[in-house]
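Excluded from the complex is one protein chain; the other protein chains are retained at their positions.
As written, the chain order gives the labels A and B, with residue 1 at the start of each chain.
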Amino acid sequence: MSASMQEIAERKYKYGFTTDIAMEEFPRGLSEDIIRLISAKKNEPEWMLEWRLKAYAYWLRIEEPDWAHVKHPPIDYQDLYYYAAPAKEAPKSLDEVDPELLKTYEKLGIPLNERAALAGVAVDAVFDSVSVATTFREMLSKAGVIFCPISEAVREHPELVKKYLGSVVPVRDNYFAALNSAVFSDGSFVYIPKGVRCPMELSTYFRINARNTGQFERTLIIADDDATVSYLEGCTAPMRDENQLHAAVVELVAMENAKIKYSTVQNWYPGDENGKGGIYNFVTKRGACLGKNSKISWTQVETGSAITWKYPSCVLSGENSVGEFYSVAVTNNHQQADTGTKMIHLGRNTTSTIISKGISAGKSDNTYRGLVKIAASASGARNFTQCDSLLIGDQCGAHTVPYIESRNASAKVEHEATTSKIAEDQLFYCRSRGLSEEDAVGLIVNGFCKDVLKELPMEFAVEAQKLLSVSLEGSVG
Amino acid sequence: MLEIKNLHARIGEKEILKGVNLTVPDGEIHAIMGPNGAGKSTLSYVLSGRDGYEVTQGEVFYNGQNILELEPEDRAAAGIFLAFQYPVELPGVGNANFLRTALNAVRRKRGEAELDAVAFLKLARAAIKNLSMKEDFLKRNVNVGFSGGEKKRNEMLQMALLQPGLAILDETDSGLDIDALKIVAEGVNALRSPTFAALVITHYQRLLDHIVPDVVHVLSGGRIVRTGPAALALELEERGYAGLEAA
Partner (left out) sequence: MPGWKLRNMVALPTNKLEAWRYTDLAPLSTLSFAQAPQATAPALPALDMPRLVFVNGVFAGGLSSSLDFAAPFAAGAEDSALPLALLNAGLARDGVVLNVPDGVDAGTILLFAQATATEPFAAHLRHRVTLGQGARLTIIDIAKGDGVYWHNPVTDIALAPGAQLAHYRLQDESREAFNTATIKAEIAAGAVYEHFTATIGARLSRTEIHATLRGEQASAQLSAAQLLTGEQHGDFTSVVAHKAPNCPSRQTVKSVLSGLARGVFQGRIEVDRIAQKTDGYQMSRALLLSPHAEMDIKPELQIYADDVKCSHGATIGTLDENQLFYLRSRGIPEDEARALLIRAFLDEALEPVRQEDAKELLEAAIETWWTRQ
């Protein structure tokens, strides 16, 4: 690659650098021994190891799902590393974190030094298989909020973990959830006690660095009665020629009157313009609105990954509970996305809103797949769904696959979907005002996505807008 | 200065402009009048570089530069501004964002410093005040749900901010009430200077009561068939366009 080509490539994906740091890796491949090693490494109690082994036994028996509108060569699960972590002992405080890691996160725009950190955002930084730092912990614990790596929660708060881990996404939920349950190595744990409004935004920043390593993080967020929390998630990875697997599980639990807002800006390495490399992002995210009047809101901006397979969902059990899903998914070059949501209405007067904006460019395929299910018990339930697709160029595909199932006569379900392209006259209008074609596309696409972007916390919204424009670079002209 | 030499243009197989010759010196305002189907809108789109209009012959120089090879945005940066007959709606795109993005893109190309949000707002607010517009204009999406008059005012606002050297008003008066007409006229008149020229394309004379042109051209059948002083517009108003071909 010539110097200028390098420059262009890096402009397109500016998080593609690697961090050179001594790593501890377990041998390649997956076996009971590897799971025992992971569990031992984390000093886990016996019950946790058993839980993992059961998940593994189940995973061995089932097949990878094939219903999504995506194609990829078979994944050799024995060719992956399931654990990779910086070799140094886990730091006791932020001051002990390896300077090389601090530098990495600084470069990613996530300073871990509390003095330099974004005001009002606490960060858990996950590097390959482990959490390397969590900021503002003391301040949060004064408010009674627990925000720590999940490996620590397993040891320090076993009663909460035992009760809720796997309660929303059961081990047997699906192939990747079972795999994650067997081998998850870290992720974040959040508990907001009764009546507490979390004093700052919580955030986890996931970074895959090591080669041939799968990242299997597990996040569990519990908002007790009357609690409120806003949680952000960001992700990046180096540019590598081989595909890497990221199979996460996120579980949210909202009790009475609790509110959880979960925002994701997913910017894993998407592969190059020929479709080489990139992350396989196979993620299971689900929230349970257990209590009356609880609310779970998912907002996602998906621009990265070679393949995205994720359906952040809400199970609305509590009376009057609310589920929301706001999504922007952009695919360019050879990217494939099959993403959407499931809204399962069980309780009375539950409401859900789905706003999905899919943008396909290049030779990519972008699918919205969603389920709205109204159970017989969900009297007075309401759903509104709007999914719009935008095509840029005639080599890409945009697909909409909604499933709508209603078993309650008093429920009301409305669904609308459109597919369109950027109109020539819109482009020309912008260009006649001096915008380049790419800027014009960026502007129009941002307008198309506005209903979703406005749901993001402010710090993220600006970043997301830039990301949209960058992701579509080279898609016109 | 705008110089159009023997301009032929077509849409698909259909030749619309059949040899237009026209010169608009700096500091002057020229009106182009003519019957429906004369090629007035085609001329404005060819000048601003819209796709689908193929120039088969001729040249167009703006300040000495042949602009026919330029992209629309480069023509805008060079100072050409087209006020659309039917301004386009951009759902979800805020007006302020749109204006600032456009202004900074043009400023960049002109080698001027970009404006930050504060400086831009100051400028935009002043321009809005000048045009007797409400400030919520900036918050609304571009032309979405605007009345006909509001859309035209928005065009004038853009023109005021982008400070073009040549404004082309394509039937800007269509569908406007007299108050809105005056605002359009004031917008153009405010820019009058020795370094500003305008081409006012209109079917009716009434706009020219408010923007008094230095020269009036009559476009008919794809050619300029008559050129004269401002009084020519009044004559056309009285006698209509019939019989012009012969003149």
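Observations
Following the convention adopted for this analysis, a residue touches a chain if its C-beta (ideal position, glycine included) is under 8 Å from a C-beta of that chain, and two chains touch if they have at least 3 such contacts.
Remember, predicted model here, so these are calculated numbers, not experimental data.
Looking at the complete complex, one finds that the omitted chain is in touch with A.
Only one residue in the set A:49, A:401 or A:461 touches the chain that does not appear here, and it is A:401. The omitted chain makes contact with just one of the residues A:62, A:376 or A:462: A:376. Of the listed positions A:70, A:178 or A:392, the one in contact with the omitted chain in the full complex is A:392.
Those residues of subunit A that touch the chain absent from the view are 67, 374, 376, 389, 391-421.
Quick note on the criterion: only the chains that are shown with their structure count from here on.
Those residues of subunit B lying in contact with subunit A across their complex are 48-51, 71-73, 75-77, 82, 84, 87-88, 90-93, 97-98, 101-103, 105-106, 109, 141, 158, 162. Touching subunit B in their complex are the following residues of subunit A: 423-426, 428-437, 439, 443-444, 446-451.
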